[in-house]
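Let's look at subunit A:
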Amino acid sequence: MKHLLIAAGLLTATSAMAAEKPQLTVYTYDSFVSDWGPGPKAEEAFEAVCNCDLKLVGVEDGAALLSRIRLEGENSEADIVLGLDTNLIETAKKTGLFTPHAVEADYTLPIEWADDTFVPYDWGYFAFVHKAGVDAPSSFRELADSDRKILIQDPRSSTPGLGLLLWIKSAYGDEANDIWADLSDNIVTVTKGWSEAYGLFLDGEADMVLSYTTSPAYHLIAEEDDSKTTATFDEGHYMQIEVAAKLAGTNQSELADQFLNFMVSDAFQTIIPTTNWMYPSVTPVGGLPEGFNSLKVPAKALFFSPEEAVSARSEALPEWLEALSQ
Partner candidate 1 sequence: MLKIRSCMITNGAFKLHADLDIEAASSVAVIGPSGAGKSTLLEAIAGFRDITDGRVSWNGHDLTNLAPGKRPIAMLFQDGNLFPHLTAEQNAALGLRPSGKLSRAEHLQVKAALERVGLAGMEARKPAHLSGGQQNRVALARVLLQHRDLLLLDEPFAALGPALKAEMLDLVAELVAETGTTLLMVSHDPQDARRITRKALLVADGTAHPLADTTQLLNNPPPALSAYLGTNQTH
Partner candidate 2 sequence: MARSTQPVSTVPGLAAACVVAALILGTLAAVAFRAEAGHGFLFADWAALRFTLTQAILSSIISVVLAVPVARALSRRRFAGRRVLIALLGAPFILPVIVAILGLLQVFGRSGWISELLAQFGAPPIRIYGMHGVVLAHVFFNLPLATRLILQGWQEVPSERFRLAAQLGCEGRSLFRLIELPMLARIVPGVAAVIFAICLTSFAVALTLGGGPRATTVELAIYQAFTYDFDLGRAALLSGLQLVLTAAAAFTALKLSREGGFGAGLDRTIHRWDGGAPIVDAIWIILAAVFLLLPLSAVVMSGLEGLFTMPPVVFKAALISVAVAAASTAILLMLALPMAATIAVRRHGLVELSGILGLAASPLVIGTGLFIIIRPVADPTSLALPVTALVNATMALPFALRILVPAAQDTVLRHGRLALSLNMKGRVFFTRILIPRMRAQIGFAAGLSAALSMGDLGVIALFADPEFATLPLQIYRLMGAYKMQAAAGGALLLLVLSMTVFWILDRGGRWHVED
């Protein structure tokens, strides 16, 4: 009983201490908050300057994250949502749950960024990762004509999967379904998420796996392993840009603005490359970490605006299903 009282006392004490500081709640995807993601370091860096308590809440992935916000609606605990990508922006905007930001930054994105609500914090090119030293196809056509085996993710359950769908759609338009039909015998299998496909690739189940041009950086930096590289396609590479935004219902509006500004500052941007394994949206003063500079850079960036992405998806998904269900 005595112990209980002491414990209760301690709890009240800590919550009282916490109550003195304002709390900023950020909803993000699970891999952001994991011990190996940007979350812990970003939290430490922001709390060092904000005199606040940053609370990160992890929700599976970007799509699930948006669903969670829609589920909670106007009285969500979240002040910030971090981790949507450009393919989800249009849907997110239509909910009316987000409010414009006041962030100004010198983005180092391959495209012009002018969205008034969503702030980009990192980006990357989708690409097929393969073993270094092996000839790789230089286009989808060449890939489809070859007997190379690939692992891809399902666009209905995975962000890279959807990325590939839009990649081919943006490169081939109305011919996208022919490409898919020709690719179907190259596809070993389609997985639910990125982890399954990448794990199978590392086990040797296929020649190439759909991932990012930045993936080899992980092996290079974390494992000192230069045996992975990416295939550069002549059609160009589709981009993923990850964004954050402030919720209209926030009661920590200033703190939220402070966080969004912090997010595009060096303190946050230097964390991104070696935790999220993506390009920072504003290259830090000190440049990119060693290893990122040796990555292959596509000659052409492909990108659908948020509005285009929604209609491209609804057009491309049935084509994809049709082509691969034969």
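A quick word on the picks: all candidates are chains of the complex that A comes from, given by their letters.
Note that a residue touches a chain if its C-beta (ideal position, glycine included) is under 8 Å from a C-beta of that chain, and two chains touch if they have at least 3 such contacts; residues count from 1.
This one's a predicted model, so the numbers in the text were calculated from it and none came from an experiment.
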| item | value |
| --- | --- |
| Touch assignment for subunit A within the complex, options 1 or 2 | 2 |
| Contact footprint of candidate 2 on subunit A as seen in their complex | 30-31, 33-37, 39, 56-61, 63-64, 66-67, 70-72, 77, 91, 149, 154, 156-157, 162, 184, 187-196, 198-200, 202-206, 215, 218-219, 222, 277, 320-321, 324-325 |
